[in-house]
Structure formats: C-alpha cells, structure tokens
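The following block contains the structure, expressed as structure tokens.
Of the protein chains in this complex, one is absent; all others appear in place.
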Amino acid sequence: MKSVNQEAVEQDPQQLHEDLHDIWGNPKGLKALTIVNHTTLGLRFMITGMVFFLIGGILAMLVRTQLAMPDQDFMSPEIYNQVTTMHGTVMMFLFAIPMLEGLAIYLIPKMIGARDLVCPRLTSLGYFCYLFGGIILTSSLIIEMAPSSGWFMYTPLSSKEFAPDLGSDFWLLGITFVEISALSAGVELVVSILRTRTQGMALHKMPLFAWYILAMALMIVVGFPPLILGSVLLELERAVGMPFFQVAGGGDPVLWQHLFWLFGHPEVYIIFLPAAGIISTLIPVFAGRPIVGYGWVVAAITIMGFISFGLWVHHMFTIGIPQLAQAFFSAASMLVAVPTAIQVFVWIATLWLGKPKMKLPMLWVMGFLIIFVCGGLTGVMLALVPFNWQVHDTHFVVAHMHYVLVGGMFFPLIAGLYYWLPLFSGRMPSENLGRWGFWLTFLGFNGTFLIMHWTGLLGMPRRIYTYEAGSGWEIFNLLSSISSFVLSAGIAMVLLDIALHFRFGKPAKHNPWNADTLEWANTMPPSAYNFVSLPNVETRHPLWDDPNLPHTMAEGKHSLAVASHGRREMWGTDPISGKVREIIHLPGNSWWPLFAAAALAVVCLSLLTKVYALAGVFVMIAGIFLLRWSWENGAHPKAAPDAGVKPGDPPLHSRTMDGPGLWAMGVFLIANGSFYLSYLFGWFYLWTVSPQWQMPESPPLSLILMGAAGVAVLAGCGVMEKLVRGLRQQRDAGLGAGFYLAAALGALQVGLTGWALWQAELAPTQTSHDAVMLVGLVYALFHGGLAVVLTVLQGLRVGYGYVGAHAPFEPGVVALLWRYNVVTFGLLIGALAVLPRVLGG
Amino acid sequence: MERLNFTHPIHLIVGLTLWSVWFVAVYSGLSVACAVNPPPPEARSLTLLNAGLGGFTLLCAAGLVLLAWGCCRTAKQHQGRQRFHAVVSGWLYLFSAFGVAFAGLPIIGVPPCL
Partner (left out) sequence: MRERNSATSAIMSCLTSRRARQAACWLGLSLLLSVAGCTGDRSILDPAGPAARDVRLIWWVMLGFATIVLIGVTVVWLYAFKPRNVERTPAQERRIARRWIIGGGLVLPITSVTALLMFGVPAGQRMLPLPLGEPPEVIEVIGHQWWWEVRYPGAEGGEVVTANQLVMPAGEPVDFHVSGADVIHAFWVPRLGGKIDMLPGRVNKIRLEADEPAVFGAQCAELCGVGHAHMHLYVEAVPREAFDAWLAARQDAELSELATQDSAHDSAREAFATHCASCHRVAGVSQGDVGPNLSDIGSRTMLGAGVMAMEEGAVSQWLQQHQTLKPGNKMPAHDDIDKDTLDALGAWLETLTP
C-alpha cells in the first residue's frame, strides 16, 4: 500500500494548497451557517461552551453570596432552588460535555491524520441542537421559570403535582434536545477513531488521547440513552398523566433515580476521561520522553469505562435498598481507585524518568493532580456505605464533587487550552498573567471547597437556601464565599489572558512545545483540510521520529494529495491494523443540518407551550429535512457520481460494502439498544419492585397478532439480507422490486402491531402497566415505520441509479436496522406478551 | 482455548463485559429473590441465597482467571501488535477476575435482604 498516490509528489505544493482550499474552504457571510468542517465546528462548540460556563459561574457566585451569612434574604427559596438547579445543569450539560466534545471534535482528526470527522453534517446538526437547546434551557432563567427540583430532577418533586409550572418541562425537553448533540458527537467520534486513522496507524500505535476519546464516545453512546428514556417518560407523565413514577398508579419514583444515575454516574467519567487524556498527552511532551506503560493506560481507560457503569447506586445508598446490594456497589465504587491509581503512577513514572519542565500548562497539570487525588480519596470514603449515610446530601458531598469535577475536568481543560492555544491562534500565551491566574484559581478553589468538607461534617445539608445563626456553620460558609470570589478572579484572569493572547501573544514557532503527535503537523492556525497529504504513520511519536514530517506533508509528498476530482477525500482504514481499505469521500457544506435543528427547536418549543399539533407537524418537517439530507449520498450528483480513482488506489467507500456509514449505523444502534434495554429494565423493575404495581387479570396484548407481526418483520429482514448478499456478488437484478417487497412486509408488521395496540384497549393514564406497554409498542411502531420509509427510499434510489451493483453500499446499512428491528421486536413480544402469560401477576 | 484468538482486540472488552454481566446477574438475582422469597433475617448471612450468589461468583472469577491465563500463553507466542493486544487483554481478564471476587466479598458476611 505504500505506493498509493505516489505520483502526487510531482505537484506544486502551493497550487495543491489552493486547489484543496477551493474544495474544503469555509464560505463567508450567511453561508458560514452551512459549514460542516470539524475545525470550525470544534471551535464553535468550545466558544459556546465557554459562554455557558460564564453563565453557570455567575449562578455559582449567586449561590455563594446567598450562603455567605446566615438568615440572608438575598434570594427567595424559590429563586435559590432555580439557581442551584440551573448551576448544576448548565455546568454539566451545557459546559463540561460540549466543551470536551468540542475539543475532541477539533483535535481527533488532526491527531489521527484525517481531514475531517466521518459524518461532517452530523457535527453541524449536533452543534445547532446544542446551541438551540442551550438557549431554550437558559432562557427559562430570564422568565424566572427555571427548573427548581435540583439538577437530578427527582420525582415526585419534579412531577406535575409538585412542580406545576414549566420549569421541569424546560429541563426535560431542553436537555433531551441537547443530548442529540452529545449522541451524534459520540457516534461519529467512535467511527472516526476506528475507521479513519491515517495509513499504518494500528490500534496500538494511536495517540493515547484517541483511546481516551474512544472510551468517552462509547460511554456517551451507552450512557446517555437511559436519561433520554427517563426524560421522555417523565415528560409523558407531566404532559398526559401516564403514571410511570407515581406510586398510586403503579409507578415508582425510584425508577427515575435508577434511570438518572445510570446516566449520571458514567457522566462523571465521560467528563473525566478526556481530561485525563489531556494530561496523558501533555506529560510526555513536557517530560520530553514517551509515556511509560502505554498498555497500562489503555487497560486503565477500559476498566474505567466499564466499572463506571456499575456504580450508579452509590448515589442512592440512602433510599433503602438491601444492604448486600449496597455492598456490591460500594465495592465496585472502590474498584475505580485501581485504574485511577494506575494512571496517576504512570504519570509520575513518566516524569520521574524524563526531564520535566514546569511550563504554564504543566502548572495546571500539577493543580489537577493535587485536587483530583484529593477528590478521589474522598470518593473512596464516600463509597463506604456507613460513612456515606452520614455525609450523603451534605456539603461534604458538594465539596467532593467539585474536587472531582473541577480538579478532574476544569484544570486539565485549562492545561489543554494553554497547550493547544498556539495551534488555535499561532500565538503563545503570556506566562506571567497565566501564572497569576493559576495561583488565584488554585488557592481560591481550595479555600472554597476544602472548608466545605468540614461544613458538611458539621451537618450542613445540601440545597438549603439559608441556615440559622448559631448553627456553627457561619464562619466556614463565609470563608468559602470569600474564597469563591478569589476563585472567580483567577478564572477571569485566565480568560483575559486567553482573550488578550489572540491580539498580543508572541507569534509561536512551529511545534512550539516540541510535541510528538500529528496535530502539530498542521499549519498554525490549521487549514480547513488539515493536511495536504496523508502520511504513513507506524509509530506512536511521528513528529519525534521524523521532525521533518510536517514539511514533507505540506509539500504533498505523501498520500491522497489529489484535488482534481473535486471531492473531499481521506483514508478509510482497517480498525485494527490501520491498513488502507477505501477512500472515504465526505459531503460538503450543507443547509440541511441547520434546517433540521431549527425544525427540532420548533418541536421543542411547541411541546413546551403544549401546542401538540404544531409539534407533530414539525416532527414531520424535521424528518423530511433529515431524509432530504440523506438523499445526497453515494452516487448522487452532489456526492460522488463518478467513482474514478487513480490506478492503484482503493475504491471509494460508497462503492464497497463496508463504508463508515455502516459503522455509524452500528454505533447508533448500540445507543438505541441501550435506550431499549433501559426500557426493558423499567418494565421489569416496575413489575418486580413497584409498591402498587397492577397486573391485569388477562394479558391485554394479543399473542397471535404480535406473533404475526413478528413473522412479517422477520420475513422483511430475510428479503433485505438476500438482496444484500446478491449485491455482495455484484448481482442487482430485481433489486428495486425486492426493496418494495421488504417495505410491504414492514408495513404489514406496522399494521399488525397497530391492530394489536388498538385491540388491547390500554388505559395508559390509569396504570403504569398500560403506560409502559404503550411506550414499548410505540417504539416498535416507530422503528417499523422508519425501516419501511428507508427501504422505500432505497427502492427509489435504485430507480435513479444511485444504488445498484455499481454502488452497493447503502442497502447494507438499512439491512442492519432491519436486523435490529427483528431482535427488539422479538424481545418485545417476549417481555410484554409471553412472560406475563407464563408468570402471571 | 486456542480458538478464542486472544490476539484480537475484542478481548480488551470481553473480560469487563463478563464482569458487568456477573454484576447485573448478582444484583438483579438478589433483588428478585428478595422481592419474591426473602430468607428470614434471623439467618443473617447464612442463607441459601448467599451460598448461591457466592458459588456463582467463584465460578465467574475462576473462568476469568482461566481466560487471563490463556491470554498470557498466547502472548508468549507473538510479537508486536498481537502481543500487545494479548498482554493487555490478559491483564484486563485478571482485573475482571479480581473485580468479581472483590465486589463479591460482602456476600460472605452481609445478610441479603435487609
């Protein structure tokens, strides 16, 4: 494979740069809204995240002002509850996650030697969903109708009865909207890291940062759907009265807690892993040597990714579950100490064996270490059940959590921002102002939160808007509040430094920190297409092993230095070995993501204002926009009508059976499966432990109709599989007719399921049994319908000549959805129609 | 054992996936048992339920140790990428075995349904 595209060597580098720029460059003016480029969108994510960080920070200062002295009436309890709820919500959902996603979106393609992420339009959709969702959510503060039940939204406090105004709806709808962005970033980061690394970059040679982001992205994919399910159920309860979480209707408020923390605990690690990735990237660079124990770190990342899903109950130790069950979660929580300690000591050993330099980013790394180790140690304490029973929901936990999140995310983030600033802007930060900023932040932070441990031990509960004089907490709260203002002064100084450096920073020399990874082979600031030519990388430290690499890459001396075809191209490589498999061609700038996100925003707003007809219409419109977007793929004139490649080059991905779209569908189905498993968990959970669960005398769902629907979807899937097998052997006779047959079978499944639903005469507002059943059937109907629509579109595309033996890629993607439908529908029949008959009430 | 192809990176996640399956099985088994037929509190931790959970835990831990040993043997026969995957997977299997044993430790002394 080394010879591919070697003829590109002869081209004039400047000409090549201009040609590539014509294809990849960003438009200006209003058309800038169509940009799909990862560099631009990564920056947009980060800047928007910083704005939300400032909003969340101001809310935090309001809280500290209120608590500075006892018996204050600076804020009423209602406003205080809104402010604390929004502080947590904004920091977690609108700052931490999108900020780190933005950094990953910006860096990952550059680090692995690609030119963009694998689904550029999805990046754009994600950004607009984040922006619109964030604006909707924060606007609730302005109208003083913000959610006030805590960022964890425990029912029944957040339910219609106890929170009748729109606050909870803002939270549920806004967060779900924002989560579209997290999920889409998760899906495409996974696929990009696995399938678009540059030639030769085998799995065990990729930068550690990519491992961290891979783990984070997979955790997002698995971890966010339970919360989406929970939000959908709670919103249904609030809007139409389905009693999922109401004891009287057979529901259970504890189910919400399970669904929330099933997401909420992994979330902490979703935030920590990329931050640790920053640390693992910076330490070797400033120690001037490769990290020791690369394999150890990979193992530690994997362990964290898994174990963090087994800890969620440690947020619920006081809800009264059996002690033995608590002990499992307690032990699992303590297990996390192992991978954390492995990483800490890998970092120490790397410094020990290197020649470390205390540059500004390293100062933040040091701050991270001290604060994070402290937070980790209190975390182990909290994992112990009897101690947890004492300090749970006190300021001790508030302190612990800020040590972990600020120490584990904010400090590494600032270290990373300082480190990559020269790449963003081509200028160096100021060491002086930066050091002042660091020390103020570090001291202010510890002053605020170290003391807060003590306040908690003295018995101060969380989330109280005031406390009485004489409680013994006054001095500690006052000191915390004073320190918090020092902390914000430090952060202001850091932000000022970063803002000023764009104007006054010294111009940076190329690769100013002498780093080893490929992102520093970019120009500073980077061009829209990242690299003129894509190198063959078989080492973990490409820039240390070949310091001349950036020049030869810029001169077009490596692969894919072709612009004449007018396509946006990069390598599709083998996920394990990094061997080149195909050329991935990416779509260009597009309005569809913005339109789709805007339509979804209208859906969100109309659900909020309870204009359900409008919401229905705009769901359809958003669907049409998304399908229209998917139309411009493969052999479509706007994508790659001409499959021509240079002799010796691999084919375009749309002319193979295994492009990145298939992987994206696979990863999306993992997320969808996580949603579905959470649903099944909810069904069985309510069935077994809900205090007043009511199982009807005779199961309402017809086994015959459901079974017939199952046969129909199985038959449809069989037809799809047969067509795909034919395409694999270059046969496309009867392809269009085959698609219509499969679609007809899918429509039969939808019809039969609908009939079963109609016949069951459910009363979803009466019992949670019927409500849960309805949700499952609607899920099946939606997925059945989606498969039908996509299959009909495939039939149409055969007619247009976009799909066939010459372009066989897409049917395989749709067939994967069919397989998923068969499995989930089978499980649904088992759970809703068969098991109740077998087990009875 | 040879047919498991320990040099494939899928083994990086199999061990911990088995840990998760063990965890879910033990937790949900306990919850269902306590909801359906809880043993008397007088028995403290000397119940059939504890014995069953403990036996299952030992079995899982032993299986994971076996897989770790398989990885270790495979790693010795390979170099480069294959060796890397086998070694890291081996450690991960070992950690998963430890994780099963460690998180299962309370089964010995804690009454199940209180």
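Per-chain numbering from 1; labels A and B assigned in written order.
Everything that follows uses one rule, which is that a residue touches a chain if its C-beta (ideal position, glycine included) is under 8 Å from a C-beta of that chain, and two chains touch if they have at least 3 such contacts.
Note that the structure is predicted; figures quoted are calculated from it, not measured.
Student: For the chain not shown, which residue from A:M381, A:M657, A:I670 or A:L835 touches it across the whole complex?
Tutor: Checking the options A:M381, A:M657, A:I670 or A:L835, the one contacting the hidden chain is A:M381.
Student: Just to verify: which one of A:I23, A:M61, A:A337 or A:L781 makes contact with the chain not shown?
Tutor: A:A337
Student: Among A:I370, A:A598 or A:L786, exactly one should touch the missing chain; which is it?
Tutor: A:I370
Student: Give me the chain A residues in contact with the hidden chain, please.
Tutor: 69-70, 76-78, 81, 149-150, 154, 156-157, 162, 247-248, 252-254, 292-293, 296, 300, 318-320, 323, 327, 330-331, 334-335, 337-338, 340-346, 348-353, 355-356, 358, 366, 369-370, 373-374, 377-378, 380-381, 384-394, 457-467, 469-476, 478, 691-692
Student: In the full complex, which residues of chain B touch the absent chain?
Tutor: So the residues of chain B touching the unseen chain are 41-42, 44, 98, 102, 105-106, 109-111, 114.
Following the convention adopted for this analysis, only the chains that are shown with their structure count from here on.
Student: Averaging over Cα atoms per chain, report the distance between chain A and chain B in Å.
Tutor: Once rounded, the distance between the two centres reads 29 Å.
Student: Note which residues of chain B are touching chain A in the complex, please.
Tutor: Contacts found on chain B: 8-9, 12-13, 16-17, 19-20, 23, 26-27, 30-32, 34-36, 50, 81, 84-85, 87-88, 91-92, 95, 99, 102-107, 110-114.
Student: Across the complex, what residues on chain A touch chain B?
Tutor: On the chain A side, the touching residues are 202-204, 295-296, 298-299, 302-303, 305-307, 309-310, 321-325, 327-328, 330-332, 334-335, 338, 576-577, 688-689.
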